[in-house]
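Here the complex is missing a single protein chain, while all its other protein chains stay put.
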Amino acid sequence: MVPETQFVLNSFAFLIWGALVMWMAAGFTMLESGSVRTKNASVICLKNIGLYSIAGLAYYVIGYNLMYTDVSGFIGSFTLFFNASPEEVALVGGDTGVTQSVLDTGFSQMSGWFFQMVFVATAASIVSGALAERIRLWAFFTFVLALTAFVYPIVGAWTWGEGWLFELGFSDFAGSTIVHGTGGWAALAGAIILGPRLGKFKKDGTVKNTPPSSVPITTLGVFILWLGWFGFNGGSQLALGGAVDAISVAGILVNTNLAGAAGALAAITVSRMILGRFDLFAVLNGALAGLVAVTAAPTMNHHGIAILIGFVGGVVCVLAIKLLDVLKIDDVVGAVPVHLFAGIWGTIAVAFTVDGTSFGVQLLGVLAIGAFVFGISLGLWKLIDILIGTRVSESVERLGQDVAELGVEAYPEFVLMPEDYDDED
Amino acid sequence: MVPETQFVLNSFAFLIWGALVMWMAAGFTMLESGSVRTKNASVICLKNIGLYSIAGLAYYVIGYNLMYTDVSGFIGSFTLFFNASPEEVALVGGDTGVTQSVLDTGFSQMSGWFFQMVFVATAASIVSGALAERIRLWAFFTFVLALTAFVYPIVGAWTWGEGWLFELGFSDFAGSTIVHGTGGWAALAGAIILGPRLGKFKKDGTVKNTPPSSVPITTLGVFILWLGWFGFNGGSQLALGGAVDAISVAGILVNTNLAGAAGALAAITVSRMILGRFDLFAVLNGALAGLVAVTAAPTMNHHGIAILIGFVGGVVCVLAIKLLDVLKIDDVVGAVPVHLFAGIWGTIAVAFTVDGTSFGVQLLGVLAIGAFVFGISLGLWKLIDILIGTRVSESVERLGQDVAELGVEAYPEFVLMPEDYDDED
Partner (left out) sequence: MVPETQFVLNSFAFLIWGALVMWMAAGFTMLESGSVRTKNASVICLKNIGLYSIAGLAYYVIGYNLMYTDVSGFIGSFTLFFNASPEEVALVGGDTGVTQSVLDTGFSQMSGWFFQMVFVATAASIVSGALAERIRLWAFFTFVLALTAFVYPIVGAWTWGEGWLFELGFSDFAGSTIVHGTGGWAALAGAIILGPRLGKFKKDGTVKNTPPSSVPITTLGVFILWLGWFGFNGGSQLALGGAVDAISVAGILVNTNLAGAAGALAAITVSRMILGRFDLFAVLNGALAGLVAVTAAPTMNHHGIAILIGFVGGVVCVLAIKLLDVLKIDDVVGAVPVHLFAGIWGTIAVAFTVDGTSFGVQLLGVLAIGAFVFGISLGLWKLIDILIGTRVSESVERLGQDVAELGVEAYPEFVLMPEDYDDED
């Protein structure tokens, strides 16, 4: 294959797979909007369209260069903006003398940026679900700005930017820990600082399951995410310029799909045992957990192994949902069980499925990224809490953020049941 | 074009078109969830995410080899699992000595598997809609396992696996009968065994149209399916490795779109005449029927013929909706009219649009596949009925499967109208 064909195919693949990952932003929005109570279903839509916008702008202005430009171990460059190279601009302008140097880079620079940008948005999306129904709009947007401009890019510099964890041999193909773990740790820190929603954990020790506003919309969100995951993992091959890439990407899509399927089946099987009820949300989260788990290494040649990874991911997720309930940590959509816990499992499992990796380094990567993201997120949430306040007032929480913060209900014409706050604290 | 470029383009096309077909699983879910009564809108979501998972796993473990590996007339191999060839694994591992033998296969093996896998899921999706609101969850999953591991793969072996119907010259480009007919016959058998929903057919001979839970969500489902159909039919060219393929695929997408449009217009036109009312669901189903009808041969050079095929498909669908009402067969979403009846029309019409085909062989294919799938499905449903029971109890059916089987309503916070069961039998 001639270099120009490779260049075009590599670039086109980044754009198509990246568009599918962008679509995951809609998936998170639907998943979250369908899962929260009806009184908060509009504000979560605004949070998601806002976070996607902020993530893209922040990554363009600051994040990408921090993550990929001149990374020296821990961090890249503080240069502002990331644009096409002068050579690419010259080539588009008609200067064919630079053709070779452009083709040597392998793909259009902005196609690579586009693909990385949608990953940042994914990390931010994870946070919005966990903290739904009680976090103030501006506090959330402020955190998202910090996460997408600085926190995630620094984690990315350590790894995909070829910093210190990369040097040690840490392997996380499409980001079970780099993306999903980062989002999960940030969400966990926020959930701890914010505290649970009113009435979530009752005095008698029971846990109140708040009613979802729309199960079909939640399910739609999961299907969108599943579809987007083909781009997320398939695009992380970072190339489509030859038979090896084509074979690899095909295997990745197959592994991704089988792991998601196995995660769903695991949750169907174990949710009744562990949660004491047959739970549609566990199944939906189980599918996502299977997808997260395989994301760290969706490259196995025997696809039965992907089934195993995904199945265990589904089990881990259901167990973690139970664990958070015990710890009285309120994660509205199960983002931490899905993205953090299943992500840890997947990242560790790499040591057993990928040659040249080690259990120790995988664990080190999980711990280092966890310590950094969790620590800095705790600090950020605390700072935001002091400066502008993170949590809505009790009256806003009772009334719902839609009416109180936004002035528009999600379904204003529909008659709703009065909410039951009888035995809250 | 060099062989490696062909290999990459063929494989990439399978993956992209396959991802669009996977998206049809979401389309069926939305279509069905929006069409059923609100009290059953959650369980149909679970059925769909479950069937997609089961279909993928069953096809990986058993189905694909039955359909494509060493097919000797009627059936392929009972080998377990389908993975990349040793040559492909070797090439990815760096052994360039096998390059030529890999490129000779034309595309990455797992990209082909991926594309075929999403077709299995489509066949299973067709069943869930017809049997909604009364079939037990586990009975449904059990049937799906049999359908996707054995029934569909055997039909596939006869045809695309180059078995006896293929040898006779039976032609069904993207599966009007192989996929949609198989799903439709399986659904019809199930609908007969299950019987109609309580109160569907009244003593006075009238038919009760049950209220859909959400018309916009149903409509979304149809748009998703329409989009996915570009992958379904376009990908069935099975190649993108040259100008002939590119021209063919473009024509296929154009024909697909025009047939869907014509089916919608046919239903707009005739639904008022035949059904006695202007019917949005008839229009939505008409579009789908047009898409099904053209699926058997979306390859005509004069695209006006696709309009004709789609238009007749829309008319056939509306007539078949009426017919099922007369026969007192309860198909909740019109899956049998859309997929089976319009599929038969499309498969027969091949004899008039594709050179080298014959009316007799097309009819034989329709009848043979129909007899096999309908017969074996009747037996399977009967067996499942005896072993675990197919139909929920009358009290569950009245209460709704969401509360009774799942413990979660689709829209728990919304106040619903009391259901009218006045004059049911």
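Here the chain labels run A and B in written order, and each chain numbers its own residues starting at 1.
Everything that follows uses one rule, which is that a contact is a pair of C-beta atoms (placed from the backbone, for glycine too) under 8 Å apart; a residue touches a chain by one contact, two chains touch by 3 or more.
Not measured: the values here are computed from a predicted model.
Asker: Taking the entire complex into account, which one of A:Tyr68, A:Trp113, A:Phe143 or A:Trp158 touches the absent chain?
Answerer: Only one listed residue reaches the unshown chain, and that is A:Trp113.
Asker: Of A:Met22, A:Ala174, A:Leu308 or A:Ala368, which residue touches the hidden chain?
Answerer: Hidden-chain contact among the options goes to A:Met22.
Asker: I'm checking contacts with the chain that's been left out. Which of B:Ile268, B:Leu323 or B:Leu383 qualifies?
Answerer: B:Ile268
Asker: Counting contacts across the full complex, list the positions on chain A that touch the omitted chain.
Answerer: 2, 4-5, 7-8, 11-12, 14-16, 18-19, 22-23, 25-26, 29-30, 33-34, 41-42, 45-46, 48-50, 52-54, 56-57, 60, 81, 83-84, 88-89, 91-92, 99, 102-103, 107-111, 113-114, 117, 213-214, 217, 220, 402, 405-415
Asker: I need the residue numbers on chain B that touch the omitted chain, in ascending order.
Answerer: 1-2, 5, 9, 13, 16, 20, 37-38, 211-217, 219-220, 222-224, 226-227, 230-231, 234, 240-251, 253-254, 257-258, 260-262, 264-265, 268, 277-281, 283-284, 287, 301-304, 307, 411, 414-417, 419
Here is the rule we go by: only the chains that are shown with their structure count from here on.
Asker: If you average the Cα atoms of chain A and of chain B to get two centres, how far apart are those centres in Å?
Answerer: Going by mean C-alpha positions, chain A sits 32 Å from chain B.
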